[in-house]
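The complex is shown incomplete by one protein chain, all other protein chains being positioned as in the whole.
A, B, C, D, E, F and G label the chains in the order they appear, each numbered from 1.
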Amino acid sequence: MADKNDKKINISGASDMPPMAASLGSMRQNKTASWRSIRPIIDEDKCKNCMICWKFCPEPAIFPTAPPTIDYDFCKGCGICIEECPFDAISSVKEGK
Amino acid sequence: MADKNDKKINISGASDMPPMAASLGSMRQNKTASWRSIRPIIDEDKCKNCMICWKFCPEPAIFPTAPPTIDYDFCKGCGICIEECPFDAISSVKEGK
Amino acid sequence: MLEIRFHGRGGQGAVKASDVLAIAAFEEGKEVQAFPFFGVERRGAPVTAFTRISDTEIRIHSYIYEPDILVILDPSLIGAVPLTDGLKPSGKIIINTSRKPEEFSFPEAENPQVFTADCSAIAVKYRLGSKESPIVNTAILGAVAKATGIVSIDSICKAIENKIPIKKEENAQAARETYEHVLS
Amino acid sequence: MLEIRFHGRGGQGAVKASDVLAIAAFEEGKEVQAFPFFGVERRGAPVTAFTRISDTEIRIHSYIYEPDILVILDPSLIGAVPLTDGLKPSGKIIINTSRKPEEFSFPEAENPQVFTADCSAIAVKYRLGSKESPIVNTAILGAVAKATGIVSIDSICKAIENKIPIKKEENAQAARETYEHVLS
Amino acid sequence: MKKVLTGNVAAAYGATAARVNVVAAYPITPQTTIVEILSEIVADGELKADFVKVESEHSALAACIGAQSAGARTFTATSAQGLALMHELIHWSARARLPIVLTNVNRAMAPGWSIWADATDSIAQRDTGWMQVYCENNQEVFDTVIMSYKIGENENILLPTLINLDAFFLSHTSQVVDIYDSERIDSFLPPYNPKYKLDVNAPRSFGALTSPEHYYEFSYLLHNAHKKAKEVIREVGKEFGKKFGREYGLVEEYKCEDADEILVTYGTIAGTTKDAVDRLREKGRKVGAFKIRYFRPFPDEEVIEVLSKAKKIGVIDRAVSFGHEGPFLSEVKAALYESGNYVPVYGFVAGLGGRDVSIADIENIHDHMINNEPENLIWIGVKK
Amino acid sequence: MKKVLTGNVAAAYGATAARVNVVAAYPITPQTTIVEILSEIVADGELKADFVKVESEHSALAACIGAQSAGARTFTATSAQGLALMHELIHWSARARLPIVLTNVNRAMAPGWSIWADATDSIAQRDTGWMQVYCENNQEVFDTVIMSYKIGENENILLPTLINLDAFFLSHTSQVVDIYDSERIDSFLPPYNPKYKLDVNAPRSFGALTSPEHYYEFSYLLHNAHKKAKEVIREVGKEFGKKFGREYGLVEEYKCEDADEILVTYGTIAGTTKDAVDRLREKGRKVGAFKIRYFRPFPDEEVIEVLSKAKKIGVIDRAVSFGHEGPFLSEVKAALYESGNYVPVYGFVAGLGGRDVSIADIENIHDHMINNEPENLIWIGVKK
Amino acid sequence: MNSEKKVKLTIPEHEVMSPGHLACQGCGASLAMRYALKALGEKTIVSIPACCWAVIDGPFPYSAAGIPVMHCAFETAASTSSGITHAMSQLGQDDVTTLAWAGDGGTFDIGLQALSGAAERGDNLIYIVYDNEAYMNTGIQRSSSTPHGAWTTTTPVKHYKKGPKKNIVEIMVAHHIPYVATANIAYPEDLIRKIKKAKEIKGAKFLHLYAPCPTGWKHPPAITIKVARLATETNVFPLYEVTDGVYKINKVIKNVKPVEEYLKLQGRFRHLSKEEIDFIQQEVNKNWERLVKLEKAFGEDSE
Partner (left out) sequence: MNSEKKVKLTIPEHEVMSPGHLACQGCGASLAMRYALKALGEKTIVSIPACCWAVIDGPFPYSAAGIPVMHCAFETAASTSSGITHAMSQLGQDDVTTLAWAGDGGTFDIGLQALSGAAERGDNLIYIVYDNEAYMNTGIQRSSSTPHGAWTTTTPVKHYKKGPKKNIVEIMVAHHIPYVATANIAYPEDLIRKIKKAKEIKGAKFLHLYAPCPTGWKHPPAITIKVARLATETNVFPLYEVTDGVYKINKVIKNVKPVEEYLKLQGRFRHLSKEEIDFIQQEVNKNWERLVKLEKAFGEDSE
């Protein structure tokens, strides 16, 4: 099972390190939200719960709930879900600054 | 054209040598006669000059004369010519001693 | 020797900016050095680059720890990364933003001089990059020229034409336009 | 320390012979060393191998330059290669040949003692190798045991059974038979 | 003509100016731009050469070996893992006496994957028979490519050269470089026309089985070529100076004449050290910098001559021979040992895996030397 | 149980006694018989292991790396070109801290092709982070294979070991060797059970991208492991002595206590040198022999302690770092330099490419030291 | 929102790989791994050589894969996995799947020999190449998988890639291993089925996964799936499998789309002339015909 731990590992020096580059935690600590310039937003009314958006999200940043939920901590804003949704149920909103 | 020179190259030391292992002469200097324990002998009478023996000699140690001539400086006595001659024109003789 | 540090995000062209600035200064007879802080560059991830400009040979090969000038291509980096680390007292900070200099405060820096310019808008105007992610590296160099005076805007434009492979003209114009619209 | 040098041709088993001799001596409680002069071994081409036998630890790792004993598996090598180089005064030479010792002379050696045995014939008899190229390495060790006394024929036979993968019995018998037919 | 170029571009321009006939290379960060630029230059017809786009570094060097043996001038470039993958053929090309030029971007060896500066990759080739140069700046990269062909192709030398530049600190750093086109270089670098080559009109075999009878002597000849190369390197460096205004030697001294402490370095750290020396001099410290350009052949004469006059020596290595010490450190000591007189030598490690080496670091090194007994190894900036 | 075995067989028996789980190797003269015998042993079921019959040495070491990372004890063997082809992965296995054992039959590097003894192949791996041992005889080969697992697998060490034996002089030379079966070895060598391994129950990545933030510290840890290994080698060598009657250290002294001249060597030349020392002592010369077993970690303490008492030191290398000098020579000098007191050191090269080194050669070396000033390099027996 | 309404999923729900990884936006390779791990589950050890995935997984001290990852040298995906699978077998963990996961460069080029060796030995592992048709991790250089006509940094527009991509599937079929298949991230159900099938077969299995790379192919991240789908809909990348030498085309496209539709979406083909596009169309047709012939000669229904 994936290490669901999303804590940052603190290493102050060699004495905290394993002898070789062995991982100590999950990339979940790396919130990729900041990469996003557009934000996908699901329109519950249009959504038919076909789960195609979930299926094609590369992160994955969508949970297969009904309707699907987007994890904005990780969504990079690639736009695949928007493009692939057969029902145009996902819209793209420019990320604020 | 193959270097027909069969002289032994004399190297007394580094000053006689090229900078890298570049050849200076032909393996013709290496008479392989001594490898032979049997000697193939062509029976001119039986020979039909088909040249199959010449064709299959791996050294090559047979000249394509009519009848073929064996170069006993190089023949290793493998026996292929004896085996392959369609007319049983080559016999095998045990080498001296 | 002047030391300039650029902060941007992957895809915005911070590295190119550091290079073009160096070339502009070189055109004016300076010794120069430009280099990225090399990490794994992915679109969106923070990127740093450096330029050194000097009258004498530049021999040092080490990162810049005490920059004279900071160039910030993406204002969303403010707060996200320690931008002003080591900035010299009275150092200059040039920010791509539609906001005004006085809206920014850098309490950890000593008396910084802040300049702003809406490079994104100008880049969009000249169709540099996409609307969502305009490429602001050339535009912001106009602001650098204006705010610091270390190179002329003409040298910047010449360097752009030298170094930028496509839309040379538009890039140069963007720089010129920014040059005229720097707030301080 | 006794040093023995074997001369043969590729395919005759000189290297194996040096090894078996060493094992035989080891069985008798000696320290031993056996090794080939390693070249590109091709059937028919000359081959050299060495055995050292000693009462104390053998530390040297160098070829044998001054052998006590020479073992010649193929008489056609005589004249073709410098066989007796470095042979100690009164050194022993053991030759596989149907001829008698007195038919051989080694003017360059100092008072050599020559022994002969028709190992080829014995090997053929025991069907070791083919008629044209009998494998004489075990047979000749019988002659070595007899001529030099450095190991007993029993130890030789034991070592053969230990080390030779096929026709163990025949090989041992060939050695015994040769042991009985050494001319000096 | 002066231009602002990265070290990688300088290397590619050097090969172009040298009119190489065959390039065979494989991409690897941070060497990649060398391959990309040469692809462009060849595609544009600016260099009349075949670019063999091989499937690995091993094949890159093999193709260079084949081409060079057939009489072509060849060039390749790589870094770290790629250099290591070539290792068997690095030995090969030296023993075959082929004056191939390889620019290596010094990068740390995996694992963990690292793309940053570290000289272990090239240091680990020190026993192969190649000449090795470490460059301080991009100008030196360009100039060294040109000179390396001239030195290597000298009929008494016939040795390949590994030219090293630090990852990113040179490879991706733009600097002002004075470059020349091939016409200008022609007067300095004559065409390659080796005496021994694959030639259907004078057929020879190359590299055949070599018995103990002869192998030893080939090694002896190879080693002697290195010994002679020291002289040729000095001469060619002077001739280059006359023609192009920049002179080079096996080493470079900076304020060493009167120095009490001398800092020995190589690669980009050498540049930073010069700045540090100036700063330290300002503070009244009598410090000098000694840059070793050629690690092979090792400049023992220069090392002894310059360093044995100092009171203390600090050697800064961007590599460690694990289980021993810094490779430059140990060879400097071995050379000084010959002189018979003892100068305290301090061994420092710095900058492995791209850790930055700043002027402050060099100042700390000097402080350490002033205040402590000699010691090996001191790891500058390590977090324990 | 005592047997008459070649060095290659001794190596294969060592691996068998150590109960290795995975063997991956590729044939090359003169290592071949190791591969052949292990094939037989595995086929006969005497060793329960997978023998991966790879398509190259590169894959051999890669397979060992994979298997060892997954918690298996692995063994491989090679020589010269094969070792060189592994070079990238030699670095890899050290940095991954995998206690793989590799027996290398020291053979000369091509071209020209040579299959004969020469230590350049392994010397050229000195900067990779592996431990390196040079064996004098077949007993030492067997014993060293066993000890290397114990040393390498120590949780403070985690380092691979390169065990070297001279081509033909050991690989194909039969000698008396006292061997033990795995039952007997078990009490000395516990099963391998590493803390960090590929484990589906505790998933980790190994060898990921490592920024300048951390890479330097991994190198530091690797170097420190080597430092600690010196102590562990001494301890394990003593423990082995207690259990099996033969004690080993990083070095071996032979009549050095009162020696005026000490001859420093490694590999089989060390054995011949002992005999030469006896002969020279008979002639009244106060000579000693100093065998360096471990080249990595380098035994600087021992070198300083023993050698600095001598009046003259001669180092005999079966390798040359072209463009520099003998590798053992230079590192011995570098170590002695630390001691601050100067003993004249003579550098000799001998036996490259299988050239025989006889007792007479060693006597000549000693004569040379008696009658001449120190000099580098003296090529024993070279035909000029 | 997080309602309990049951939804029908066509691929396994369980995620092994975690978000937070370092793939670019819209990366096909990251999707490929997501699917592969859904098919294989946590009892899997993966070897990853130098390639984008060496970065995607994350830097020390982190990892995104959720299974043991052996980062390995570029050319060693197969040989490292060989070692792992033999270790698993010797250590009595035969229920662990050994996966080698490499890019096209690491498979078609520098890692081909190790792959060929593992295949010949029949080592028990699944080898998956995710094909993005160039060396992406080093910044888009040509590989022998780069298709005819494509721009890369080493095949600049003036010297764009000439010659077809190496046919890795035919090469692996020629190795006579028990299972070889193509799959495409646009068809995850098919992809997952094939990987599950491979998992059940003993010996060396090979899958060729099509995984577009917006960064290298110069298309917007949003259309990664669209581009991938078009590759199959145009017959540029047909879906088929070869089980014990028996060919089976998994998807016969009824209305095959012109290749141009596929090419025009990607910046790397922007420079292509009409003639070149026609040529590419012909080559695609030829390859398809060849495949049909192979299925005829060596398919289930062949005599």
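The definition used in the following text is that a contact is a pair of C-beta atoms (placed from the backbone, for glycine too) under 8 Å apart; a residue touches a chain by one contact, two chains touch by 3 or more.
Keep in mind the model is a prediction, meaning the values are calculated, not measured.
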{"item": "For the chain not depicted, the shown chains it touches", "value": "B, D, E, F, G"}
{"item": "Full-complex contact with the absent chain, from G:Lys166, G:Lys226 or G:Arg268", "value": "G:Lys166"}
{"item": "Residues of chain G in contact with the chain not shown", "value": "108-110, 112-113, 116-117, 120, 122, 144, 163-164, 166-167, 170-171, 173-176, 290, 293-294, 296-298, 302"}
{"item": "Touching residues (missing chain, whole complex) on chain F", "value": "26-29, 32, 35-36, 39-40, 42-44, 53, 55-56, 81, 85, 110-113"}
{"item": "Hidden partner chain, residues of chain E it touches", "value": "21-22, 24, 48-50, 52-56, 58-59, 62-72, 74, 88-89, 92, 198-200, 203-211, 214"}
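Convention: only the chains that are shown with their structure count from here on.
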{"item": "Mutual neighbours - chains that touch chain B and chain E alike", "value": "F"}
{"item": "Intersection of the contact lists for chain D and chain F", "value": "B"}
{"item": "Chain F against chain E, contact positions shared by both copies (same if over half, else different)", "value": "same"}
{"item": "Chain centre separation (chain E, chain G; CA means) in Å", "value": "40"}
{"item": "Junction residues of chain C, two or more chains touched", "value": "40, 42-44"}
{"item": "Multi-partner residues of chain A (at least 2 other chains)", "value": "2-3, 11, 13-14, 17, 20-24, 32, 35, 76"}
{"item": "Chain-to-chain touches, reported pairwise for every pair that qualifies", "value": "A-C, A-E, A-F, A-G, B-D, B-E, B-F, C-E, C-G, D-F, E-F, E-G, F-G"}
